[in-house]
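Note that one protein chain of the assembly has been removed; the remaining protein chains are unaltered in position.
So, chain A:
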Amino acid sequence: MTLGQVAAQPLVWVVRAYQLLISPMTPATCRYFPSCSAYAVTALRRHGLFRGTWLTLRRLGRCHPWTAGGVDHVPPLPGHPDDGELIARHIPPTPSEPASQQSTSAQT
């Protein structure tokens, strides 16, 4: 763990507390996948306090009623695969077609 990641931990707890205590009281709202709070947790854990906070603020700024929303993952660390690709590996193959590695993230 880098220093930035350790420093981000308190903020991660705050977001987790929101997810556990406040979010259940409101209907599902986020127009993105992953939701803004899930994005915040990943961004803070992966990129640390400064970049994580910055990415989270930018995402919150994007999540307004005039956006189409859609799939929007936290940028991967250099040399790591994109989250969207990792998740797309679990798309079940359709019977009539070969099970190719389809990447949904390519559409975003």
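One rule holds for everything that comes next: a residue touches a chain if its C-beta (ideal position, glycine included) is under 8 Å from a C-beta of that chain, and two chains touch if they have at least 3 such contacts; residues count from 1.
Here is the rule we use: contacts and distances are computed from a predicted model.
Of the names listed as "DNA 3'-5' helicase II", "Transketolase", "Membrane protein insertase YidC" or "ABC transporter permease", the one that matches the UniProt record for the absent chain is "Membrane protein insertase YidC".
Residues 21, 24-33, 35-36, 60, 63-65, 67-71, 84, 87-92, 94, 96-97, 100, 102, 104, 107-108 are the ones on chain A that touch the missing chain.
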